[in-house]
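Sending over a structure as structure tokens; questions will come in a sec.
Some chains have been omitted; the remaining ones sit where they do in the full complex.
Lettered A and B in written order, each chain numbered from 1.
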């Protein structure tokens, strides 16, 4: 399986993860370690809480996992830029996952504000990984303003609906000159494998790991699924078709024996 | 991952495979070895050809792989029973994959003839693994006549359409007291993972491996996918739902910092 490079950083694992919704810090750490993920996103809120930070961040950093602060909760470009700057200071990293969602019900991202914030953050020297709807034109424009990857959603965040936006993801993958990371909605290893099979460069999974009855084992399951999907993509999959290839009936063969 | 037991035989791998459609015997052997499959089905025609047998069977048997003769090409119960008896003699095994398909175009199985042949073969001491449509009532009746497992199809053989018959497969899995092996139509690792996630005990994959540009690597991909799907099933998957859980907006948090 080939490595993935984003902004000069090489990843052996194509499974990115998050820190939300776990029942405990221990469950989270065991799940992330089992997943062999090398990039873990976390929200500004988590960074701020001094005590929790010790529980969460240290074990991850000791595993050599790269931390990716996100702007989750921001409702405008302005809020997101402010959050990104706070995060840079707190975690000493230029990397940021840009999330802007004014909609409290479905947490759907705001494309226009994201584009505006991405442009501003790139100018400030950030490595901007934007979380967006599966919108091919928006992804192209984010690439043009300097994002080193795009992160279109598979389906509504937390929905476990998989690749509901598949035809649009396929357009994005075909047209993009930067890595495409499918984020949100991936609810099962089969979804992650499918994402890789259609040519995504990586996936980001959080809810499916965090809410599993056994998060560590689910981490392992997603590890294998991403590897399976990527290997299949690199191995060349067959086409779907309804008709079986006719084989000669056994009758003749049995007749030949008689 | 727990082991699978069929008729007293224990399998560590839940990936069953076949021998058809490979470009060469070498491609087949390398694919099957990489897949770590422990049960490989092959048609009577293959067994018969003396020279080919040496090329195909020996390397597999040396790997400790169990061979499963099938009755592919049989169009009636009578032909299938005859083919099973020839296979028992040739391969010295009581195991047989029962396939009866009078339809040369789509190779769809004949349920009534399969039920009839299964009953006859069980009485003759065979371990009968019947390939059938995803028909819950038929699967129940095959279990009742003594089949130690059932093999409903995911979608038309060779179609790579995945689990087209999913709601019916879910009924079969719920109702069956013998292992359920999803056979036919599994075209990608994501399909195999999904089959395991919904609770299948194993999958049988052939075309997807044989027609891959790199069959050995595809064998490895399916190995991981089956493992991923089974681990996920055992770890407890989350529910699908459209609405995200609302999180408190970042605004308040940012406000608190000001």
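Worth a mention:
The definition used in the following text is that a residue touches a chain if its C-beta (ideal position, glycine included) is under 8 Å from a C-beta of that chain, and two chains touch if they have at least 3 such contacts.
Note that this is a predicted model, so its numbers are computed, not measured.
Identical protein chains form the entire complex, numbering 4 copies in the structure file, with 2 of these shown.
To be clear about the criterion, only the chains that are shown with their structure count from here on.
Those residues of chain B whose C-beta lies close enough to touch chain A in the complex are 21, 43-45, 48, 71-75, 79, 82-83, 86, 104-107, 156-161, 187-191, 193-194, 197, 207-208, 211-215, 217-218, 220-225, 227-229, 231-232, 234-251, 253-254, 257.
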